[in-house]
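Following: one structure in structure tokens, then a few remarks.
Just one protein chain is left out here, and the rest sit where they should.
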Amino acid sequence: MDILIYGTINSVALALYALGFAMVYGVSRLPNFAHGALYVLSGFITWTMLNSLGLPYIVSIVLTLIITGIIGAMIYQFVLIRVRGMEISEIIASYAIGLAILEGLRWGGFRGVNYTLPAFIAGSTNIAGISVDYQRLLVVAIGAAVVAVLWLFTHYTRIGLALRGMAQDERAAMMLGIDSDLMAVVAMGFGSMLAALAAILLLPLGNVVVEAGYNVLILAIAVCIVGGLGSWMGAVLAAFLIGFAQILTVVYLGAQYQMVVAIFAIILTLILKPSGIFGQQKELEERV
Amino acid sequence: MAITTQRRKERIDRGINVRTEGIYALMSIKELSYLAAPRLVLIVGLLILPLLLPDMYWKRVITITCIYAFLALSFDFLAHFVGLVSLGGAFFVGIGGYLAAIANTYWGFPPWLTIPFAALVGGAVCTLLLFPCLPLRGVYFAIVSLMYPLFSARVIEALDIFGGTDGIMGIDGFSNHFVEEYAPLGLLLIALFAIRRLVTTDFGLVLRGVKDNDQAIRASGMNVTFYKSVAVYIASTMGCLSGAILVHIYMWSGISLFALDFSILPIAATVIGGSGTLIGPVLGCFILVPISELLRDFGTLRIVFYALILVGFIIFRSEGLMVWGQRKYHQFERWTQI
Amino acid sequence: MKTARIKMLVIFVAAVLMMLLPVQTVQAAKPIVLGLPLSTAFLYGWAAERGVKLAVEEINAKGGVDVGGEKRPLAVEVIDTRDLEPGVPVSDALLAVEKLILDKKADFILGGPVRSEAALAAMSLLSKYKKVSILTTGVLTPAYHAQVAKNYDKFKYCFRIHGEAQNLVGEMFANFGELKKKYGFNNLFIIAQDVSHARGAAEVMESVAKKKGWNVTGVEIYPTGATDFSMGLLKAKKTKSEIINIWMDMPESAILLKQWYEMKLPALPFGSTLAAAEQPSFWKATDGQGEYTLCNVVNAGNAPSEATPWTMKFYNAYAKRWGVEPEGLGSSSSYMAVYVLRDAIESAGSLDSDKVVTALEKTDIMGVYGRLRFDPKSHQVIPALDPKDGAVGSILQWQNGKRVVVYPKSIATGEIKLPPWMKK
Partner (left out) sequence: MNNQPLLEAKEITKAFGGIMALNRVSFTVNAGEILGIIGPNGSGKTTIVNCLTGFIKMTSGHVFFRGRDISKKPPHKIADMGLTRTFQIMRPYYSLPAYKNLVIPLFSPRAKRTGGWRGGGRLGDRNTVGIDILEEIGFERDSYVPYKTASTLPTGYLKRLELARCLALKPEVIICDEIFSGLSMSEIASMVPLIERLQMEGITLIMIEHRLRELFRVANRVMVLNFGEKLIEGHPKEVMADERVKEAYFGSQNMAEVMMHA
């Protein structure tokens, strides 16, 4: 039972990490290696607004979402757009930006254990004899809501449809009059907002530390690869796969194998079925 | 009304025979030096670099640069002449380093034996382990190869073999300063020109064929995986060589040999130096590593500057310094009116 | 457009170069350079840096160090080794050590490298350049002084002035024994971070505990950067563990304690090098959720106590200079290392490494955390339970937002308390 509860929580957390990354990759084929940095950055922005500026929690959250979204869009508009399509340059450039953000934060004094965000609702409850705090339950609920909203957004709004069109066939989308660069900027903005959302939901569980940026990035990549790069729903399903696999390893093997499991999942997936469990590419295409 | 003249830049090849491909004769000393000058500058420059730097510390920085340069060279070779984007530089370093450490401390080989041993056997080990992934291509191979070093480190850690997280201590160092400075430099130059020669041979052509159109290679009765594994062997031998040298310089080996930096930095150097030029990545290392050392004085801020410089290079010289330099050398530009 | 870009590049490069210039200022009196390879972005790094700088300022204010009749000031060179960060190879930290020795012309190495792996790796380098080094922070692995003892001629330049894992284990067991007597505790659960020293300590802990008749209910090793500890804690709860022994120096350890509090886990968190719980700001950061957490801060002086007359003097001076109380491992030991080194240089009368080593081996002073002597074979500071006999540790517990030292008894200011949900 505890496996079920905490497995679900862990999986939702992984899904939240990964959604933003998956969205950006899906739309513009950009592996955004600054994703982890944006995650951490938004945590610190919220903290600053809450503690240094004294804004109410909800206002800080909304502002953080907006600011992170704008930062993400600006990173794309001013930097990444110039190396678009050059895969290695994209990775190096976005990784370098992420590095600059993270290390800049560290230099700016954001280090140690002093930075925490308050939980939305404090306290805990018992589910079938297992104590779970409200914040974790909230994470699951909001995580589910995010997935639902995202689905509605991409199926029923103009921007969402345009994004989905880009994801499926960029050239065709361009012929239909969709501005591919603009859409990529929008996607990057939304992806960053998703990273911020994940941060705001998950960081109250612990504290805001720079190191988390690197871990979030690796986990996001792991989830996206297992789920099939660029497939959002695949990422959600893969999050559950890896999430439960991790919890099961902790219970039956030992926590030190947690990361090994994530990495092994990636290697295994890539060797056996490179397009991921839910990827849409054809077998022939990726191997030849 | 003001008359606006429109101008554009014209690029013209320098009119020297040696620029044309195929058969040619060198007509004069001028043309000979045109060809030889860049190569000479590189070789002589690298060789006298340790002499110019009086400081022991900067000599060491150069040696470390050489280590990264090996990795950058192997990355560029695999990525642009075979089509395998390998992020597994750290994997090569780790395997090479551990093999040298084991050969030295467990079996008592001296350094001049462990380094070739680690390079040759390490190359074979890496090739063998990467073999199942060779049919993959593009970003898929990249990510798998990125996972290998992470995985290896975890395995050594979890199984607690080869000294576990403490690493292996008490490895022999180089006996001679001169050897320590020049062995990596010399080997790097040899590797650089050997690879340059290799990619223009018929075998090199086949490797490029593997990159451009592996279907046609198959249809010509050649085993693509075989050629890929030969190429991986060549590249990983260089990587393992650098790992072995590193281990002997610091007389220590540990799981941090699988650290991500060994995968990332050479690629950054390749992007800066100009991919596909082979010399570019090496030069990129000779720019990036010293910059990183210069920035040490900034403490934690160092990485921020470093990252920003990297981004700057990528944005403003996205083709790479070497490509840009070659163009400037072989062509001249002038403004023309239209 | 093109030329504008080049101009920008040139200006940028020039700016960088200009920023580099002021570093090379000339100083009048030739100072003794102390090189500090530290991971300055982490607690153990900055704590050590502050400790050393405080001592250096005090000594320089009194005229410096008397080297064979000549008064020379001390100078500090700090280099960020980043060795506590994941993904950074140890060779990078080693290059930093070499930079200190070769480029910054450091006469002595103090402080780090902070991570055990890096410190072990640096030993060969120190013996190669014959540089005396005193470790003052981070490194807890017993392998360090074991190496010195095993290979004295090669590694005799390496000293360590703070307690190591075996001491910590011993000190903690003294407390465990008391808790066992008092409350009948018998189940011990161990959680460690997946790094060399913590794993080593966890193993030692486990075997000692079994020998002493404790029931070890589980050993969980979490990777560096783990952010969810619920499964381990649930395991501890299921196995009715009464003490959770934590070895974790990453900041995420705060999450562990928060989870512990939220679960109202009936087990006493008893940590060592528990980064989160060491710092005074911890209480604020967790809104008091860390109440009752016990933590071994390795050496007295890192938390308020009256170990020696010097302890509170140091404590207050540190708080005054840096605006924050000594936070944890590395503060008092780094401070003392400078004084110990000064005495050694003055008695040796020169900066010669071999002479200083001999002088250091004869060190015997009353410091911030007791009487400081090095074991002449392993160069490890000699531990004791009474500050009159040797270097004492200190274990603190968070009570009402204050760090109360509960061990050793000779310097204790309070007693271990149990959280209300654990009282039977």
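Should a chain be cited, it is by its letter among A, B and C, assigned in written order, with residues numbered from 1 in that chain.
Everything that follows uses one rule, which is that a contact is a pair of C-beta atoms (placed from the backbone, for glycine too) under 8 Å apart; a residue touches a chain by one contact, two chains touch by 3 or more.
Source: prediction; values computed, not measured.
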{"item": "Missing chain: touched chains present in the view", "value": "B"}
{"item": "Option touching the unshown chain, where B:66, B:82, B:126 or B:217 are the choices", "value": "B:217"}
{"item": "Contact partner of the left-out chain, one of B:96, B:122, B:209 or B:239", "value": "B:209"}
{"item": "Touching residues on subunit B - with respect to the absent chain", "value": "21-22, 202-203, 205-206, 208-209, 212-213, 215-224"}
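By definition in this document, only the chains that are shown with their structure count from here on.
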{"item": "Chain contact graph, described as a line, ring, star, complete graph or other shape", "value": "complete"}
{"item": "Label of the chain whose CA centroid is most distant from the centroid of subunit B", "value": "C"}
{"item": "Subunit A and subunit C: spacing of chain centres that average the CA atoms, whole Å", "value": "35"}
{"item": "Rounded Å distance, subunit B centre to subunit C centre (Cα mean)", "value": "39"}
{"item": "Multi-partner residues of subunit B (at least 2 other chains)", "value": "157, 299-300, 302-303"}
{"item": "Interface hub residues of subunit C, defined as touching at least two other chains", "value": "41, 87, 194"}
{"item": "Residues on subunit C engaged by subunit A in the complex (per definition of touch)", "value": "41-43, 85-87, 194, 219-228, 230-232, 234-235, 250-255, 258-259, 262-264, 275-276, 279, 281-282, 284-287"}
{"item": "Subunit C to subunit B touching residues, read off their complex", "value": "5, 8-9, 12, 16, 19-20, 23, 40-41, 78-80, 82, 87-92, 94-96, 98-99, 101-103, 116-118, 120-121, 123-125, 128, 141, 143, 147, 151, 194-196, 199"}
{"item": "For the subunit B and subunit A complex, residues of the former touching the latter", "value": "79, 85, 132-133, 135-140, 143-144, 147-148, 150-151, 154-155, 157-158, 214-215, 264, 267-268, 270-271, 275, 299-304, 306-308, 310-311, 314-315, 318"}
